[in-house]
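So the structure is just underneath, and the comments pick up after that.
The complex appears here minus one protein chain, its other protein chains still in place.
And then subunit A:
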Amino acid sequence: MTALQQITPPPRVKHGRITQRRGVLGLLLSLPAFALLGLFFIWPFIRTIYMSLNDWPLLGTPEFIGFGNYVKAFGDDQFIRAVGFTFFYTIVITPILIILAFGLAFLVRKGTRAHRFFQTVYFLPVVIGLASGSYIWMFMWQSDIGPTTQLLGSWGLVDPQKNYFADFWTAFAIVLGMVTWKVVGLQMLLVLSGIQGIPDEVNEAARIDGATGWQSFWYITVPLLRPTLALVLVFSVAGSLLAFDQFYIMTTGGPAGSTLTAVYEIYRNGFVKFDVGYASALSILLMLVLGVVSAGQMLLLRNSDNA
């Protein structure tokens, strides 16, 4: 009876048939999941690779062209510019998110009622969709009629008549503000769970040895949070490299295509210009970049753990 569940090591001689029957049931139960994954993920994934090797108009006959789409991508100024902007966006927003996430987490790290209340408030925007957040912030910063431009304008801080979405830097800053507002709560939560993973005894010992609050924070808590830092980093970088919704809604890639992202270019090529073969090639390139970046981050994390 006790051996029934403990499959390792499998008591094959005695319970072989029962184990096998349970195994068949297990296989059956996981079939729906694999049917979905096969049809809507693995099959399209294989097709992405195949389609990327074809000149494939959405409504027309495909023609095999080998690596033609990839060659085209490396000479496509618009795409290269979009990739450059995507990296720039990622490099700017990631430190903002990490610093604020750590700041917020330390501010409200305790289990008291007040701390939990503020945790809830800071996390609230996370449940609002990226699209909804974009619509709100777009309205906030409209010239003349936007509540935020009016408010800051009445204090003399900004020019209420200016079109903030017609200038790259102000449009970019508004998107940064929106994404930070919407995402930082999640990052804060990850850091909080990291802080809770540090045993109380460590800080207790430091205090007995005479460390001040800031000392134990800087010399004990921060170094112990390195794995959390890596996690927050991975989340932020992966999310930023895939940015689309916020730029599609708030800037429509403008002004003059300066805020087009990599995913936006895939969308434009596939579903505006209907060149789905080329869009597939861009998708494969994006996946490769994401793979390299995550692998690099994993390596960095492992090295820093050994050090």
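Just so it is clear, a contact is a pair of C-beta atoms (placed from the backbone, for glycine too) under 8 Å apart; a residue touches a chain by one contact, two chains touch by 3 or more; residues count from 1.
Simple rule for what comes next: contacts and distances are computed from a predicted model.
Name of the non-displayed chain as stated in its UniProt record, restricted to "Putative membrane protein", "pH adaptation potassium efflux system C transmembrane protein", "Carbohydrate ABC transporter permease" or "Sulfurtransferase": "Carbohydrate ABC transporter permease".
Among A:Ser236, A:Thr259 or A:Ser280, the one in contact with the hidden chain is A:Ser280. The omitted chain makes contact with subunit A at the following residues, 1-2, 4-7, 21-30, 32-34, 36-37, 39-45, 47-48, 51, 104, 106-108, 110-111, 114, 118, 120-125, 127-133, 135-137, 139-140, 142, 145, 147-148, 181, 185-186, 189-190, 193, 200, 203, 207, 211-219, 231, 235, 238, 242, 244-245, 248-249, 263, 266-267, 270-271, 276, 279-280, 283-284, 286-287, 290, 294.
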